[in-house]
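The complex is shown incomplete by one protein chain, all other protein chains being positioned as in the whole.
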Amino acid sequence: MDKTIGFIGLGNMGAPMARNLLRAGYKLRVYNRTSAKAQALADEGAEVVATLRDVVEPGGIVVSMVANDHALDEVVLGENGIGEVLGAGGIHVSMSTVSPQIAQKLTTYYRRQDAIYLAAPVFGRPEAAAAKMLWICLAGDAGAKERVRPVLKALGQQIFDFGEKPEAANVVKLAGNFLMGAAIEAMAEAFTFAEQNGVAREAVADVVSQTFLACPLYQNFGKAIAARHYQPAGFKLSLGLKDMNLLTDVAATSLTPMPLGDLLHERLLSAMAKGRADMDWTALAMGASEDAGR
Amino acid sequence: MDKTIGFIGLGNMGAPMARNLLRAGYKLRVYNRTSAKAQALADEGAEVVATLRDVVEPGGIVVSMVANDHALDEVVLGENGIGEVLGAGGIHVSMSTVSPQIAQKLTTYYRRQDAIYLAAPVFGRPEAAAAKMLWICLAGDAGAKERVRPVLKALGQQIFDFGEKPEAANVVKLAGNFLMGAAIEAMAEAFTFAEQNGVAREAVADVVSQTFLACPLYQNFGKAIAARHYQPAGFKLSLGLKDMNLLTDVAATSLTPMPLGDLLHERLLSAMAKGRADMDWTALAMGASEDAGR
Amino acid sequence: MDKTIGFIGLGNMGAPMARNLLRAGYKLRVYNRTSAKAQALADEGAEVVATLRDVVEPGGIVVSMVANDHALDEVVLGENGIGEVLGAGGIHVSMSTVSPQIAQKLTTYYRRQDAIYLAAPVFGRPEAAAAKMLWICLAGDAGAKERVRPVLKALGQQIFDFGEKPEAANVVKLAGNFLMGAAIEAMAEAFTFAEQNGVAREAVADVVSQTFLACPLYQNFGKAIAARHYQPAGFKLSLGLKDMNLLTDVAATSLTPMPLGDLLHERLLSAMAKGRADMDWTALAMGASEDAGR
Partner (left out) sequence: MDKTIGFIGLGNMGAPMARNLLRAGYKLRVYNRTSAKAQALADEGAEVVATLRDVVEPGGIVVSMVANDHALDEVVLGENGIGEVLGAGGIHVSMSTVSPQIAQKLTTYYRRQDAIYLAAPVFGRPEAAAAKMLWICLAGDAGAKERVRPVLKALGQQIFDFGEKPEAANVVKLAGNFLMGAAIEAMAEAFTFAEQNGVAREAVADVVSQTFLACPLYQNFGKAIAARHYQPAGFKLSLGLKDMNLLTDVAATSLTPMPLGDLLHERLLSAMAKGRADMDWTALAMGASEDAGR
């Protein structure tokens, strides 16, 4: 069993995840681009290393949770990147929301040196990460998946397996985020429709979230959108745009017309242009309100 | 307590609802435009009457479940309509999906003769109607609502109250149907996106319906849409279009831009133009597939 | 040859049209709902009559230019309407932008009494009406079209014939207005795109209106939209919405999905909700600007 894990990326998601690994008894070597964030982890027992590649134990496991495709590329192939040192038998578990394209690229890269790339993007916000309640979308080599399973169990409540091709997990993750955004826009329009016709936004939210849409997304987001509470951000609008940029790119590459995907994209671009980058991404709902003169 | 109820409209929804009232011990006077459908109810104890107004016991309760605004207008104000005979203290419980405008019109009409119009549209398909599992959106005069409550309890699992203005219930009902349609379109695009990128439609359906979208709508519709099973119809596409026609009309009248509402409307118009009137309304999902060349 | 013409509707369009008929030597009997507007015409020689039906000379020609379907219906079938008195051989030339449905209804109505309904909606603003520069879309009975041709020649620069079914002219008129609105939205997005990328709105307007889009619509509207001059109104936004409401209704009835038509509809609803009813309908272009935070 693996006792030491390399961990890269201590942002809002990465930090609580690393903490859960420490609590599960793992020894951690952590790296963060800005070292201040790493210090808090050091106080809880993590070994903070100076350069990216120092997190690696050859043939071991490295988990990364970084901002985007570019950051992930740098982690592997950039200066002091782990790509050259991960070594035969090593596994890179990439938990960020990134494109299927980079998953394919890194899978091919690692394979040439007998290392393995696993995609394991997650559903859940920082609170869920802290509470080990993440839902993990896992894909890649079967043996490697088996080996990292105990690590992932220390991070989330459930693991969904999408087969041997890592990029499949990224596709599912993007589709899932799209479904969230679609629900936000749908509620925004439904509640505004009610309001314009003299009915309280909450009236619609209440009935559907107790009946055919009785699930966390409509219940939690529904309450916030009905009350127009778009701050503080659980998931920043700028990150929501990053994900929908990925979605529309992958949709274009794969010749998939997505009119609802495009609508979400427009809402997010508009919200960014209006200075709402740091609001929660449910603030895309403000578009429907403003269009109706509210 | 009311023991005899007038019941108008014995279609896919109305027939099982009337049956539940009989089983709950009510005496029913039923009317249907085509009398063949009424006969089955007669066998179970209902009194089948020859003209619309014969269902009325002056000052009593009449429940109607008819196809659309026009049919409802005829029931009240047409030849042999119940409007002139319902009488002081009478209550018309209108359970169809109709426009807020006709609710306002009939409310005003009945008020002039000391009768009362209650709106009580429902969420649920014929199976739900048969199983007394309907969700009922109720609005109108407080005293009248109290009086019809036992009747409604014999028809559904839960009653939601939207205040004193009947049309509010119709607004909520339209908003709810819109949210259903929006979820269908969202899944259609998400699943097609997965498929175009080499991932099974079911993969996305499975993970979201077990996690943040773990609710009947995404679970049941999700399975059907993933498998592309659009027949037989639980709720016909032609009826879905009728409802979305209402939605876009009310949206226009109330100056509410609804781009997602319009997208659903386009999908349904297209499906009708392609001859899919009798499929289930989840068949609007075929639009996303066809746009992607599938 | 007809020397006396009945004329109904002296609004922004009707008044200059009536004036041109007087100048062409016709005797006019004019009616307007509010008589103040009729007085100016009286000073120029028109006979102002007290009720609608007084404009009629049995078997003669009546031209109407009224606000919408409802007003047209009243003109023919309402109190003192001309329908009952127009008489055998009479021709009603309806020049308003109305629905194909009402054209069909009135055609049938008049036919029963050997009178004739001609549809003759026009392209052009009040200045064009004053300058006899209207483009007229004519459809209906061949003989009647021949008889009214001299009258129409006194009103416009060119007559386009769309066959024997009056409603065809209304369909073409709605399609034409849609093409105008589509061009406005296209320019709004194109100019905003330039602006967001550091290029003057005028730069795009200039090049296209001198090259592949060198036509009045792009030249005139292009200049106004580039400069964001949306007032005073040549054609009010509230009227633009009325026409696009007709378009979307007819599109729905005829099972024609029109995503661009819906986009225009949304833009106009939004502009109305923001209090822009009295601006020119090019103000729908403000939507693209506002979405980009400008």
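All chains are identified by letter, namely A, B and C, in their written order; residue positions are counted from 1 within each chain.
Heads up, the rule we're going with is that contacts are C-beta pairs under 8 Å (C-beta built on N, C-alpha and C of every residue); 3 or more make two chains touch, one makes a residue touch a chain.
Since the model is a prediction, treat every value here as computed from it, not as a measurement.
Participant: If I consider the whole complex, including the chain that's not displayed, which of C:190, C:233 or C:279 touches that chain?
Facilitator: For the chain that is not drawn, the touching residue is C:190.
Participant: Identify the residue among C:88, C:214 or C:227 that touches the chain left out of the display.
Facilitator: C:214
Participant: Since one chain has been left out of the picture, which residues of chain B touch it in the full complex?
Facilitator: Spelled out for chain B, the touching residues are 259, 266, 269-270, 273-275, 290-293.
Participant: Residues on chain A that touch the omitted chain in the whole complex?
Facilitator: 245, 248, 251-252, 255-259, 262-263, 265-267, 269-270, 272-273
Participant: For chain C, which residues reach the chain that was dropped from this view?
Facilitator: Considering the whole complex, chain C reaches the absent chain at 100, 123, 135, 137, 158, 160, 162, 165, 167-168, 171-172, 174-176, 178-180, 182-183, 185-187, 189-194, 196-199, 203-204, 206-208, 210-218, 247, 250-251, 254-261, 263, 288, 291-293.
Everything that follows uses one rule, which is that only the chains that are shown with their structure count from here on.
Participant: Based only on mean CA positions, could you tell me how far chain B sits from chain C in angstrom?
Facilitator: 39
Participant: Starting from the mean Cα coordinates of chain A and chain C, work out the distance between those two points in Å.
Facilitator: Measuring from centre to centre gives 54 Å for this pair.
Participant: Pull out every residue in chain B that's touching 2 or more other chains.
Facilitator: 251, 255-259, 263
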